[in-house]
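Complex shown without one protein chain; remaining protein chains in place.
As written, the chains take the letters A, B and C, and residue 1 is the first residue of each chain.
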Amino acid sequence: MAVTHTDPATKPSKAQPKATPKKSAAGSALGADLGLSSDDLLEMYRLVALSRAVDERMWVLNRAGRIPFVISGQGHEGAQVGITWALEKGKDWIAPFYRSIATCLTFGMSPRDIMTAQYATASDPSSGGRQMPGHYGSHEHNLVSVSSPVATQLLHAVGLALAAKIRKTGQVALTVMGEGSSNQGDVHEGLNFAAIHKLPFIFVVENNGYAISVPLARQVAGSSVAHRAAGYDIPGVTVDGTDVLACYAAARDAVGRARAGDGPSLIEAKVTRLTAHSSDDQQTKYRSEEELAAEKANDPVPKFRAQLADAGILTDEAEERIKASIVADVDDATDYAESQPDPQPSTAMKWVFAEDWPSEAPPPWGLGE
Amino acid sequence: MAVTHTDPATKPSKAQPKATPKKSAAGSALGADLGLSSDDLLEMYRLVALSRAVDERMWVLNRAGRIPFVISGQGHEGAQVGITWALEKGKDWIAPFYRSIATCLTFGMSPRDIMTAQYATASDPSSGGRQMPGHYGSHEHNLVSVSSPVATQLLHAVGLALAAKIRKTGQVALTVMGEGSSNQGDVHEGLNFAAIHKLPFIFVVENNGYAISVPLARQVAGSSVAHRAAGYDIPGVTVDGTDVLACYAAARDAVGRARAGDGPSLIEAKVTRLTAHSSDDQQTKYRSEEELAAEKANDPVPKFRAQLADAGILTDEAEERIKASIVADVDDATDYAESQPDPQPSTAMKWVFAEDWPSEAPPPWGLGE
Amino acid sequence: MALKTFIEAVREGLREEMVRDESVIVLGEDVGKKGGVFLATDGLWTEFGDDRVIDTPLSESQIVGTSIGAAIGGLRPVAEIQFADFIHPAFNQLVSEAARLRYRSNNGYSAPMVVRAPYGGGVHGALYHSQSVEAFYTHVPGLKVVVPSTPYDAKGLLRSSIRDDDPVLFFEHKKMYRSVRGDVPEGEYTVPLGKAQVTHPGTQVTVIAYGLMAHYALEAADRVAEENISVEVVDLRTLRPLDKETVLDSVRKTGKCLIVYEDNRFGGYGAEVAAIIAEEAFDYLDGPVTRIAGPDVPGVPYNHVLEEWFMVNPEKIADGIRKLAAY
Partner (left out) sequence: MALKTFIEAVREGLREEMVRDESVIVLGEDVGKKGGVFLATDGLWTEFGDDRVIDTPLSESQIVGTSIGAAIGGLRPVAEIQFADFIHPAFNQLVSEAARLRYRSNNGYSAPMVVRAPYGGGVHGALYHSQSVEAFYTHVPGLKVVVPSTPYDAKGLLRSSIRDDDPVLFFEHKKMYRSVRGDVPEGEYTVPLGKAQVTHPGTQVTVIAYGLMAHYALEAADRVAEENISVEVVDLRTLRPLDKETVLDSVRKTGKCLIVYEDNRFGGYGAEVAAIIAEEAFDYLDGPVTRIAGPDVPGVPYNHVLEEWFMVNPEKIADGIRKLAAY
């Protein structure tokens, strides 16, 4: 494999302005008011940086001609880790979307799981190589299988919340999508149903200001998705999606309400899309150089790193350790995925249904074989 | 035809409590502050009472076995006449729904037009007998053809508003539906688009508290449709739908905004459904006798009559004259519709497309003929 | 055995499955207090309560999408779409989601759920309360499509559908709800999915039908029997997976085949049946594979004269049989 193992995401960013150390009202350590320990924060940082590193590797592999397509979560990682951290792994449900790499990693999937999806190997746990990269999913980790038509997953999360309520499991179901996708009719129908039944449901919108090329003002009337919550009599908040702890706090509140039987919440996290929409897109056609340069200041990775460093939590030693583990993980995932076989054509008819239906087979010549 | 020509709607209702005469702030005559003359008010009253009379005749005909199905606007007429009055006939557009009898009559359709739809005659201008009663439409009168799947018409009105804006015609497009229907995804998609483009569009919801048997609390989260307007950054108001002049005022404001280029508005008119959902429904199964009795107090017909009588506008003489004209109109429409022929089967293949496609015909035996 | 109407059989099937398995829930518009506009769920809300019989808002995509999620979450939802005509807003959830969940996740996920909907014309329902929608879904790999024609089958197939581990669309011809009666045994029984039934044995012409048309086909077979034409009627019962074997066996025996469906002719479900027969029974055919179906207009018109013109009926089928027999 001809891919160099640099990892720009975990390199200290010199251009990054020094963040003011954050103290809670009580003057206690960072995160303490949120019930987060230093270990928690370091693990959250590791996940943010790991997600970025996996993501950057995908682009390297794409440019090297190893994988044909990339869709990226760069710029969204802070919101994803912060929000996902508020849920209970292995218990709650998430119906993610195609940018949810950090969400999936935080909820239990591994870099190998993500990387085998890029290579569409037989062992890819999301789909066995059947779906495009970005369409993650894992029953083991309560991550609902992603499809491409946007916003459909909202109703699935609502249904999961309904099942949780009826079966009294105490689970919360969260879904997430972009702000452009939130204009689909399914979103209206689902929010209405979830609110009527006070379901333990959380709707997260990662608002990066674009739906491919269409800017916010042409997608979302009023330019705020959080605003729409009031129409269903549920709380809606907008948070800075590059502020990991603010995202965590908003999600923790929503989870609290959900578990208490107080119904759904909407969280709009303002993030930035640091890459083109996908490897098939040329974003310079519709975003100016100035805008793209300015958006770099909203990169959650250096921001969170600086915040933790300033708080004395991310020491040089810890950063080195994390960086090394990430490089090792990403290399391992890439090597693993590279080594995995393609699925066999003989398996391609499997899992249309739980059983096979031989009576449905075409005549021998029917597929031109 | 064995139908008696009573017309209970225009009979003075003895149980009706006396309404306080309404004066504008300036103490001027009723309606003057709204720019409505006494003649306007009398014509509005005639339309309200005519709609009721046509509607009641439909039920009589249904019970007499003359027409198989009725879907009714009883209880909605005040809102419909008040709101429609604010639009310009022959210029603006309305995409109505199945309860829009008063809307259609106010916008130019005749009792004959409504009654031939009940009989599904060849001459029925709405559909030539192809659609169920209630599915009105008239290109002549800018009333978009009604279909059954609810809420689809919202997008058609939005498209009409888009065309009006692009073609600079100065037209306004209004659509109307029940509150249950407003939970369809199309409503969200259309409001968002109309608001983004500041289209001359008005969304009216006739909220009668039920979607067939499902009460408001199980249909509409937060129980207010008007509330949802804020999510799209457009004005939303709730009006008493039994108050004809309040409805007119709200619509006039919305029309003013639309014509001024200030974009869409939402009007929720609180009305009551005085009948079962349709002639196929038994509403006593899900509405109590007390509720049904109480709702009679919200009948817009006697309310408007009393209001005009108290203001000295609806004199006994005027009432007699209007009543006589209505009885004559309803009788005429019924007799006319009774006399009209059914459509010919030979016409049934017409108007699938603008042209006929003989190459598409099945083989001679293909329809079993 | 008790004589039951078609809708009684549906209702009993629902009820007994809800008693048997508490993960079975019913949801849809007006299914609660009102018991559904055709009363298919009458009494269930009283018996099982708000949690298991849910009056939804008027939003079909939500009904289906929520059912998918609930199925993932361990329930067995039985959704009612008030009229099959109104299933269209849920098309994306059915085709992109329910049908594909298992395949796209390589068996990681599945959506065991049933979507019931009354379909069909002949009841003055006009363009939007008469539609046959099966062809849209029989084309979609990953969906099972069931159309019972008798109370016995309705109950037995509904039970199998609810127990099936994949999404099943269950279409009930609304004209049969009260007009069709039949024996339904007391105890528990199921009818397997994917099995057609020869409901009238014969030798000269095979008539393939389902739903209401399966009854009309029997009537037509009786009519032409008097003219000494021996007809074999195959009631498909499950449209997908199709029981090709039963169909092909019959046609290979009779050599002639008429396919009957109420839906628009062009591209309707019967087209696939015809294509399969033309392809796989060619050597046995003594006449063209013919079809009698609804005319190609965008819906059943309301006026009774036009509705009669539209509807396939026993006499039209008998005519088709006569022509084919004489071929």
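Rule of thumb we're sticking to: a contact is a pair of C-beta atoms (placed from the backbone, for glycine too) under 8 Å apart; a residue touches a chain by one contact, two chains touch by 3 or more.
Treat the numbers as computed from the prediction; the structure is a model and nothing was measured.
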Among A:Met115, A:Val220, A:Ala250 or A:Ala306, the residue in touch with the chain that has been omitted: A:Val220
Touch assignment to the omitted chain, from A:Gly129, A:Gly241 or A:Pro302, lands on A:Gly129
Using the touch definition up top, pick the residue from A:Asn62, A:Ser110, A:Ser181 or A:Ser224 that touches the left-out chain. A:Ser181
For the chain left off this view, which of C:Tyr103, C:Tyr119 or C:Tyr152 is in contact with it? C:Tyr103
Across B:Asp280, B:Glu320 or B:Glu360, the one contacting the chain not displayed is B:Glu360
Candidate in contact with the missing chain, chosen from C:Gly125, C:Gly270 or C:Pro314: C:Gly270
In the full complex, chain C touches the hidden chain through residues 85, 88-89, 91-92, 95-96, 99-100, 103-104, 127-128, 135-136, 138-142, 240, 242, 264, 266-272, 274-275, 277-280, 282-283, 285, 287-291, 296-299
Please identify, in ascending order, the residues of chain A that touch the omitted chain? 68-69, 120-121, 127, 129-132, 135, 147-150, 180-181, 183-186, 211-214, 218-220, 280-281, 285-286, 342-345, 348-349, 352, 360, 362-363, 365-369
Residues of chain B in contact with the chain that isn't shown? 93, 95, 124-128, 130-131, 135, 137-139, 144-145, 147-149, 152, 154-167, 171, 173, 185-186, 189-190, 192-193, 196, 350-354, 357, 359-360, 363, 366
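Going forward, only the chains that are shown with their structure count from here on.
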On a CA-centroid basis, which chain has its centre farthest from chain C's? A
When the centre of a chain is set as the mean of its C-alpha atoms, what distance in Å lies between chain B and chain C? 36
Touching two or more other chains in chain C are residues 56-57, 59, 61-62, 89
Any chance you could list the residues of chain B touching two or more other chains? 183-186, 218-220
